[in-house]
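Note that this complex is displayed minus one protein chain, with the remaining chains in position.
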């Protein structure tokens, strides 16, 4: 029986076009095959995915099941041929969406993935740490496709201001080692949007984000490692503002080959131990703007 | 003892300015005093608040405690003189932020509030329903301030397409009453951004959002009311696309006096009963664009 | 038209009784009128409520709308006559539930409330802090009713072990002031279940929970206050185990007049700054057991 849904193909009665129509919060595991993904434990990424296209005023309904079909094709292919990155999978999906939704001008894919990456504690002990991956793509029919790859890395910040204040309150100057301060979880995010030809490894962004905070954190710390982490944090105190600027500096220094139009978003969300609320900072800019600000600063020195 | 934090006032070493610096997820109850707010139960709104300013490259740290001071002042004043709306409170805060942060060019306040509003079931029974309020403001020094007010209303949609398909599968045409379909919670959001002089009541936006879905829902339904809600939903089936377009039509019809540059965001998030994921649609446009599309449609008829 | 739902009154076909049937996640604001609740800002508590009764094998369905009716009655009465505590409201509801559900032997009410309480920073500055209230009641037909009142208080802990380790690693002994350590948000919960005649103030439990951690935290801290909070935390380091034992000690010392059968649950959930996961401890015991353990300890000293 060939069923068609007349109501869906009918003209929209309102005359308004829609910016985004589709499915959201679809859960799907994807097999990743970039170099270094050697174990199933860090090559399968559980994803939550939003898939949208726009809709002209002349059509009542979008075909939402096509969005899930596109996702299934791409995710199933990943079992035979692991994808080279979630952002590249998103680009693939955007291309297929623009074919399957012949009425759409824009296609959007947003992916949030749960990712585990091997790391080492200060003393060299192996750990497996948890990160969130943000990936996506936006394509315009007869226009270009932009893709996004980013990470949230949970690290630690110790506050430079409280450290200074404590010294003043205790009337201690130059104790020869860092003073106590408040410290806490800090989620540093680095998210980059580029053309389809740029290659950015999520693992590299994790490394940069973990350098931007006072210290990365670890699932397993024996006594000495725990002490080292605390000392490192208090030797390398930073505000949320510092975390973002550290991230911007690291990104600008690392990606010298990327074009000026690459968009960079760096965020720092500090779950303040002295408050019930968070401290937060962010910068959104193009690589070109960041390079210009850096040049300006060097000129002024 | 007059303590100052030299590190905070120091120059940022990186040369980068920051887009947003401040506090997030601050919880605070606020007393609202618009007409119709007659009981403490719907005049106290528990809010979660983000407060940011930007930061020039020449300064290392923003003074985050000033953000909380501004919030406290405004929230405490609300006890003596209830605020006329969360978006107006946000405008007040933005003005104070630009005074207290003399280095900032931009100030941002985002508020999410938990709001209860009296309603009546189809048979006239009283209920108290829960809504989420979105409010905010963005001000630019020596520029203007824009404010945002919006709502999330949880209602119900029944699917027109499944209803048609079921009739075909059962070979039933014109049963004289609506066929079964799948139906579910649908969160319809209407969020509007205007100049400071525009007045939009959150209660009106709730009414529009509840008209945009198949039917509003209720905390208390006795048997007959429950049946009426089900019949209403199946008589008034709509896709997520329809919900958004209904919302756009209702907004355009209601706010004829508002200027063309008012920004409108209408969203529909359907927690599909037949899927584990959601269906979703949204439109972001200015009132001017919406008016033009409507005129275009009328011309074409 | 008098509608009845035959299917609901029908006998359950399976022969199984059910432990709990009802509604969950109902949102409702409630007006609290205990002494000290002087402002609408801390006398309206937004609640999320579960209401259940059991169901005999002989009946197919429970009358869920009665649960919401009971809640409405009690919440609306609170506007005229503020309730003396959420746990007492829960007791009221349980009594009404056993009347309205004539087939039920057990009735259960669980309430989670969002509560704001005035506090003072170390230097005496006023703040309004956010807490979660847990309240509830369980009644048995022709048996007794037990009620529950408890709080989650977000404070701060500094780790005694890392503090010691850091001193060893740096080869510093007796610096004359506390060494740095890692510190973080710690949610301390104290939850007590008693007979209906016992009176426990949620505000008292908040005070005990905030004494059990290294230091309470505050929404607004100017420089010196921030330094004092940090110094207090590092002078009063504690493990999650210590937090729970501190809470048990404080409860046992304060509630000397309560009977032995009062149930006490103390929890400490530490959002570790050095890990991405939490450290956690809890004790569940009767006051009688706690008193016995305390006596045992004193005897052994």
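Lettered A, B and C in written order, each chain numbered from 1.
As a working rule, a contact is a pair of C-beta atoms (placed from the backbone, for glycine too) under 8 Å apart; a residue touches a chain by one contact, two chains touch by 3 or more.
This is a predicted model, so every value here is computed, not measured.
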Completion exercise
Touching the hidden chain, out of A:204, A:219 or A:289, is A:219
Completion exercise
The one of C:55, C:262 or C:287 in touch with the missing chain is C:55
Completion exercise
Full-complex touch with the removed chain, picking from A:68, A:105, A:140 or A:198, is A:68
Handout entry: Those residues of subunit B which, in the complete complex, touch the missing chain
Key = 129-130, 154, 156, 158, 161-162, 165-166, 168-170, 172, 175-185, 217-219, 221, 223-224, 226-231, 233-234, 271-277
Problem - Where the unshown chain meets subunit A, residue by residue - result: 1, 3-5, 26-31, 39-44, 46, 65, 68-69, 72, 75, 78-79, 114, 116, 127-128, 130, 219-224, 227
Exercise for the section: Identify the residues of subunit C touching the omitted chain, counting contacts across the whole complex. Expected result: 1, 3, 5-8, 12-27, 50, 52, 55, 57, 60-62, 64, 68, 160-161, 164-165, 168-169, 239-242, 244-246, 248-249, 269, 275-285, 290, 293-294, 296-298
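FYI, only the chains that are shown with their structure count from here on.
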Problem - Centre distance in Å when subunit A and subunit C are each reduced to the mean of their C-alpha atoms - result: 36
Completion exercise
Where subunit A touches two or more other chains simultaneously, the residues are 161, 165, 168-169, 275-277
